[in-house]
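Notes for the one structure printed next.
One protein chain is absent from this view; the other protein chains keep their places.
Up next, chain A:
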Amino acid sequence: MNYTIKKEKDYLVVSISGEVDISITDSLREDIDRALQDYGLNNLIFDLSGVEFVDSAGLGVILGRYKKVAARGGKVYLAGARPQVKKILELSGLLGLMDEYPSTGALWEKLG
């Protein structure tokens, strides 16, 4: 599993590839939190197009970041989830909290 974190416009974009489980969630969480602070951003985009597997540990990172930025008036967007990942997102209830798009391209069109 690997990930990249970069600033694009007023959004922090986290692109994740591979399998997301408890073995990686601590470093993912710390790196996102550090980048949010360093860039002073409150809006977060998770590009999930490369994610092949996620369990509740991975969802916990997304939910935790949602709680953090939502408390400051920010938003979290999810993009590109494959069907098996989307099923887990649906079951978890996360899609009731944040907007989900089929791709980052579709999301950027919406964000303008």
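One rule holds for everything that comes next: a contact is a pair of C-beta atoms (placed from the backbone, for glycine too) under 8 Å apart; a residue touches a chain by one contact, two chains touch by 3 or more; residues count from 1.
Throughout what follows, contacts and distances are computed from a predicted model.
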"Indolepyruvate ferredoxin oxidoreductase", "F420-non-reducing hydrogenase vhu iron-sulfur subunit D", "Cytochrome C" or "Anti-sigma F factor" - which is the UniProt name of the missing chain: "Anti-sigma F factor"
Among A:Leu36, A:Val61 or A:Met98, residue touching the chain not depicted: A:Val61
In chain A, positions touching the absent partner: 19, 21-23, 29, 53, 55-57, 59-61, 63-64, 84, 88, 91-92
